[in-house]
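Removed: one protein chain of the complex. Kept in place: all other protein chains.
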Amino acid sequence: MLIELRPEAAAQPIVDLVQAVPGLTAWPLRYGERRFVVVSGDEDLVPGFGAGDVIATHSTRERGYWLVDREHRIVPDTVRVGGVSVGRGHPLWFAGGPCALEETDAAGRTATAVREAGGHALRGGLFKPRSSPYHFLGRGRSGLADLEKIGHASGLPIVTEVMDPRDVEAVAEVASCVQVDARNMHNRVLLAELGRIGRPVLLMRGLRAGVPEWLRAAEFVVAHGNPEVILCARGVVSFDDTLAFQPDLGALLAVRRLTDLPVVFDPSHCAGRADAVGTVALSAVLAGADGLMVETHVDPGSLYRPGDAHQMYPIDRLAALFEAANVVRDVRDAL
Amino acid sequence: MLIELRPEAAAQPIVDLVQAVPGLTAWPLRYGERRFVVVSGDEDLVPGFGAGDVIATHSTRERGYWLVDREHRIVPDTVRVGGVSVGRGHPLWFAGGPCALEETDAAGRTATAVREAGGHALRGGLFKPRSSPYHFLGRGRSGLADLEKIGHASGLPIVTEVMDPRDVEAVAEVASCVQVDARNMHNRVLLAELGRIGRPVLLMRGLRAGVPEWLRAAEFVVAHGNPEVILCARGVVSFDDTLAFQPDLGALLAVRRLTDLPVVFDPSHCAGRADAVGTVALSAVLAGADGLMVETHVDPGSLYRPGDAHQMYPIDRLAALFEAANVVRDVRDAL
Amino acid sequence: MLIELRPEAAAQPIVDLVQAVPGLTAWPLRYGERRFVVVSGDEDLVPGFGAGDVIATHSTRERGYWLVDREHRIVPDTVRVGGVSVGRGHPLWFAGGPCALEETDAAGRTATAVREAGGHALRGGLFKPRSSPYHFLGRGRSGLADLEKIGHASGLPIVTEVMDPRDVEAVAEVASCVQVDARNMHNRVLLAELGRIGRPVLLMRGLRAGVPEWLRAAEFVVAHGNPEVILCARGVVSFDDTLAFQPDLGALLAVRRLTDLPVVFDPSHCAGRADAVGTVALSAVLAGADGLMVETHVDPGSLYRPGDAHQMYPIDRLAALFEAANVVRDVRDAL
Partner (left out) sequence: MLIELRPEAAAQPIVDLVQAVPGLTAWPLRYGERRFVVVSGDEDLVPGFGAGDVIATHSTRERGYWLVDREHRIVPDTVRVGGVSVGRGHPLWFAGGPCALEETDAAGRTATAVREAGGHALRGGLFKPRSSPYHFLGRGRSGLADLEKIGHASGLPIVTEVMDPRDVEAVAEVASCVQVDARNMHNRVLLAELGRIGRPVLLMRGLRAGVPEWLRAAEFVVAHGNPEVILCARGVVSFDDTLAFQPDLGALLAVRRLTDLPVVFDPSHCAGRADAVGTVALSAVLAGADGLMVETHVDPGSLYRPGDAHQMYPIDRLAALFEAANVVRDVRDAL
């Protein structure tokens, strides 16, 4: 439940009153002029409040989110990543780069090539979610300094992942946008931590999360103070194994109806094979994506995980893909 | 297993030899100059044949299909529906009309409007698969005469469904293309019967059939003598309920790699809502569809199943959709 | 919709009145004293009826079934298969035999062994649903005479499959119970035909059918005149591939709440491997199954489909399995 306060009301006494009830937790939240107390717990336990302090209580029982609902006009419809606006009404946003940041020199040349192809940001992770301890887990914290250098050298803002709440602060210092992997979409500890930083959060959809679950994950970030969330679809699990994941076009359409948050698409993890990346990328634009985040690399053969090479989009065809995306976007807008 | 015969070899003795083995069934098949004996049953039971009669035995153990495999060049890459060619290298093929044929006059006006929008065929079913006996089951055989009249009056070839093997002959007399619904993709009795007619078969993908299963279903038709199969994707089941079915773009891509058979897409059953039909239709074209089959009607309010109305594409926007599809096709070909 | 008639009312005039409305189809139905007109089509189109002829109109809009609902007491809670009662309140019913009937002599010996182990019926199919024309499709109609002989010789009633509506009559003459395969659960043409015979129908659950869909399929049979339906669960599709299909215990529990129809379980197709058959069989009994139908054979090595051998339960352990099932049933009843 959200308790919306009058401009002159003090938040702390309300927080204290709620917290005194066993089973409830509360904290204050402010967005511009609007001030709230966020309450976790069963709504029936929340005491009533006089009209003196409280404008309204917003029930979240039915859907589990309220702040990200486009009807409530709390979150922005544009998020800026390193100076570039992402969202409806803006040009398509393009990010490119390897899944995992590896050798610094190649990453730097990749960044330059992405920028020259028309890209607006470099992607590259240091902490990779893996299902086995024997898989390459990413370079870890020690790569942060390199990532910063590559960003400076290429002039591109950095989008990079975080997995451990203890790394959030350090990563946010280097990254222009902090990415949450699909497998962490449900990690409320991490999401709460990301609600406390002053950086946009790129929130991947869980591999089998429904759209409302995805929006509730975004709500976790927003309810802890950070309104700058970019949703990122990347396909969902399916019995159909023709692609790595099934393109979730319906979710893109739905998200546009339900929230103002920008939404982008990762065609590389979705397709899982370079020759299908273009098709799913353009389909996502048809379905309303505000941008694309594509895996690409100047030298796929040099990757620490050789298996990743086959889903790298050829960097010399990246500019053509971005142009095609713009054509398709015009078709969409005219439909 | 397929036993490929020398041009001069007699098929019947080979058929008899195979049939004499308990557990095996066999029948002769001819495509142009190439002659086969089709064998159902475990390959290890099939007796060996001398090189006198037999060119080769083609194992089907691994994948369960052979004739539709594009490497073997048995099935055509173009199927003609009432004089119009469907397949790669030809213009996109467009069919439109209601899911179920209902009132004759409205169906006739719909046919005219579809033709004027640039459509090449009229769709409309008389036998509907339904999960409850209390749902509208279609007009049945008594509607065949009407269907024929509508076809003549509008000049459009008819695509219509068949469910009962006992109806196949009568339907094939009226239809230019006989449709098999997704729920019947596994109905081998029906597929075998459709292998014996001289009409193209439009074979919908089962709602959770893998691509190999779909191709094996096509193989059933082809192995019984009919090479003219058009595959029709229409979305697949998913946990994600943002659309009626998840657009199966990966399957479209896969089918293009695996077979020469034309493949079209039904965006209406996939989307389940008119406002998403355009998006999924164009995405399917990006993924390689050779045509679209769209539900539309001049007067959706008059339908016997009022629930169908909300997925009918507005007939006055059909021409614009077809044009957009052609633009997107050009983007695809240039990618 | 079901229109329930007064005892003295004539059905035909009501049927005619309904049929005169475009979009509606109707037929009469009688169960004991209770008389109905079954209506297919949108309920809003059905004309009103005076209280003179009609007791009540039963809406089927919400769930799509009514006759099989246990609240309405139309269908029996016991179905007799060759003289043995199946259903709650009766001892567990056991059927055994090969999936497909193959060599007659071995089938006969299998029947004897099943009877000696405590089995009440022999299973064995002549028409097999297969996804490829190159798979063994069953012996077909020519095996019916053999099946009859085996039944007579062993004294066991026969449960056998039908796939083609044109075979229903011939199969029903030989079988004590006619089986509908999971892939045909949605085949309304076949189900309607089975509504017209005087034999129990064993209705397998579709591989991904919800419980309401399954009950609607049963309703198809019952609405066409045949109340003797035995539901048969056999596992459902799942991402989890540890068994061939996931045991659908929840569905068994649900079916017991929703309908009086007996429900049995096929552990062999569910498990897909002999060493798991016992576990899933007993679990199904815990969940309320009224019987088990187990694949078994005296000589699995002789099967036409060698692949089936590994899911055959060892016939010499069948009696022990049936005894364990009875123990588990007592645990269930005491829980």
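Residue numbering begins at 1 within each chain, and the chains themselves are lettered A, B and C in the order written.
As a convention for this text, a residue touches a chain if its C-beta (ideal position, glycine included) is under 8 Å from a C-beta of that chain, and two chains touch if they have at least 3 such contacts.
Here the structure is a predicted model, which is why all the values come from computation and not from measurement.
Of the candidate positions A:213, A:241, A:299 or A:323, contact with the unshown chain belongs to A:213.
One of A:164, A:241 or A:323 touches the chain omitted from the figure, and that residue is A:164.
Although one chain is not displayed, its contacts with subunit A can still be listed: residues 1-2, 22-25, 38-42, 44-45, 60-61, 64-65, 102-103, 129-137, 140, 163-166, 183-184, 186-189, 192, 208, 213, 216-217, 219-220, 223-224, 237, 304-306.
Taking the whole complex into account, subunit B touches the unshown chain at residues 237, 239. Listed here are the subunit C residues that touch the chain not shown: 208, 210-211, 236-243, 246-251, 253-254, 271, 276, 278-280, 282-283, 286-288, 320-321, 324, 327-328, 331-332, 334-335.
Please note the rule applied: only the chains that are shown with their structure count from here on.
Chain contact topology: the protein chains form a complete graph, every chain touching every other one. Two copies of one chain, subunit A and subunit B, touch each other, and the residues they use overlap strongly: the shared fraction of interface numbers exceeds half. Farthest chain from subunit C, judged by C-alpha centroids: A.
Central chain (C-alpha centroid nearest the global protein C-alpha centroid): B.
One simple way to say how far apart two chains are is to compare their mean CA positions; for subunit B and subunit C this gives 31 Å.
In this assembly, the C-alpha centroid of subunit A lies 40 Å from the C-alpha centroid of subunit B.
Counting partner chains per residue, subunit A has residues 237, 239 touching two or more of them.
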